[in-house]
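Shown here: the complex without one of its protein chains, the others still in place.
Here is chain A:
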């Protein structure tokens, strides 16, 4: 049994043209090890879903990909994470620039308490991506358009973002991330605070965004993973148990634990 899962693990993690890779990734919160020897490739312009029971390390892994774990005290990390073949934990890498290239959408919608316009314009402004008001307007409009929000908010760009509904707020957060033109977008359970209709909209959006961005999404909902992702990785107790084509993972899992989880026997 163990031999089978071992082979499954080593056979699948690599893909043809990885946008990002993780190699032998160990992560510790002070003395507690949260990730064990994770090897995973993220394919370009695909949606990779990370699934697993609570506390399995999938969010932790996601936060390794844009170094958000740096902001937490007592985190140590071993191994290597690359973006386009370059180690992102290299000392010469500028974290600020890295996070502009790898955007993030969080579990709870967290718009800034500013206007809708300013929320989307914030990223381009701080990174100096625009030279004129017109350019900024254009970026804001295209970003909102891409996030499928423009139609709903174009008459009230100057009203506070916190007045939007939860689903709209989350799509605004996606628009905000998109506005910086990232290459990768990380999503940490983006629909867990949304109702089914808003969830459907966000899922549709993720599917559309795939053509331009590489997306990694953490989700608790296996249906969601099945619906939106092309590849799925199953985490359990800090280990990457199995990764493969989404179809294969859900129809023909190679590992007993994966099978147990997706059929609802544990987790």
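In the analysis below, a contact is a pair of C-beta atoms (placed from the backbone, for glycine too) under 8 Å apart; a residue touches a chain by one contact, two chains touch by 3 or more; residues count from 1.
Throughout what follows, contacts and distances are computed from a predicted model.
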| item | value |
| --- | --- |
| Missing subunit (named according to UniProt) among the choices "NADH-quinone oxidoreductase subunit C", "TonB-dependent receptor", "Phosphate transport system permease protein PstA" or "Transcriptional regulator" | "Phosphate transport system permease protein PstA" |
| Omitted-chain contact residue, chosen from A:73, A:134 or A:155 | A:73 |
| Residue of A:19, A:58, A:146 or A:176 in touch with the missing chain, whole complex considered | A:176 |
| Of A:76, A:110 or A:223, the one touching the omitted chain in the full complex | A:110 |
| Residues belonging to chain A that touch the chain removed from view | 66, 68, 71, 73, 96-100, 103-104, 106, 108, 110-113, 122-123, 126-127, 162, 173, 176-177, 180 |
